[in-house]
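What follows is a structure written as structure tokens; I'll ask about it next.
Note that one protein chain is taken out, while the other chains of the complex remain in position.
What follows is chain A.
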Amino acid sequence: MQRKRLIFVLILLSCLAVYSSLFFGITQMNPVHLVQEWISGTTSKAGLVLTNLRLPRLLLGLLLGANLAVAGAIMQAVTRNPLASPQVFGVNAGASFLVVLSLLIFPSLGTANLLYFAFAGALLGGVLVFSFASIRGMTALKLALVGMAIHLLLTSLTKGLILFNDRITNVLYWLSGSLSDASWLELRIVLPWSLAGLILAASLAKSLAVFQLGQDVAVGLGQKVTRIRLLAGISVVLLAGVTVAVAGAIGFIGLMVPHITRRLVGEDYRIVLPVSAVIGGLLLTYADVLARFIAYPYESPVGIVTSLLGAPFFLLLARRQMKGGLR
């Protein structure tokens, strides 16, 4: 696609996403009234809903979507594996597990501190999958199998924790991924960590482009492979961990978006990463708007919507891999 046309389409989609996320929902809103209100300096309930719930929710959706997409893109580049993503890599499940565990042990921890457990869990899941999958060389198939196994193991441990503790039963709702509790407070907690992860990712963009050519080529071109892997890992843990801590395990965005992006703009990671971030943010925002209407007037977890979109995509991808010969 021509670059200009792509930029135009993305801007159009962004405007639409902003509008629908701000004005669609259980509280009826009239943009004209809201502007009049704003000019006259009065605030109605709708105005408060807009500024205190919808706006942080929109920003959180954009940010977390970008986090997941960039984390997925990095993982796919470093492992040179099209199926890599925070979900397949057990990162989401690991973070969920430790978050639930910490909720159980320290009930009044608060979101800000939950983050550290989410980071530790993300690291745990990622390291487990990576170390098992890379025994005698990592292949797409092995990664998918090991990733699924670890994902299921950690998920069943999480479910076990929930089962035996009536008090945290409703964490199940959070587990399926949801933005419905978004607030400025959460955004403030998430923002610095997300920015750190995204900036780190951006600084790796050039190296990742070389990485895609293969480890030997990367070494040959003077890349410090171990260092880049380490930094990429840190970036993924930050991005995925912070997302799980506030919004639960939202699947498939990290898997889908990098593929869509590479089809649109090619393989250059200096372009792939920012475009992935934008598309990821938009996708999560649209999914969140849909989640408000599936069981209207009640909210559904946004994770259900992304899985609904993502599962067919995953199968399609697997089929194409199969045709191309699964390594």
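Observations on the model:
One rule holds for everything that comes next: a contact is a pair of C-beta atoms (placed from the backbone, for glycine too) under 8 Å apart; a residue touches a chain by one contact, two chains touch by 3 or more; residues count from 1.
Definition applied: contacts and distances are computed from a predicted model.
Of "Protease HtpX homolog", "Autoinducer 2 import system permease protein LsrD", "2-oxoacid:ferredoxin oxidoreductase subunit alpha" or "Iron citrate ABC transporter substrate-binding protein", only "Iron citrate ABC transporter substrate-binding protein" is the UniProt protein name of the chain excluded from the display. Screening A:W174, A:W193, A:F211 or A:F252 for touch with the missing chain picks out A:W174. For the chain missing from the display, the contacting residue among A:L185, A:A202, A:I294 or A:A318 is A:L185, taking the whole complex into account.
One of A:V49, A:L101, A:A149 or A:A202 touches the chain omitted from the figure, and that residue is A:V49. The chain omitted from view is touched by exactly one of A:T27, A:S131, A:S156 or A:S203, namely A:T27.
The omitted chain makes contact with chain A at the following residues, 25-27, 45, 48-49, 52-53, 103, 107-111, 163-171, 173-174, 180-181, 183, 185-186, 295, 297-299.
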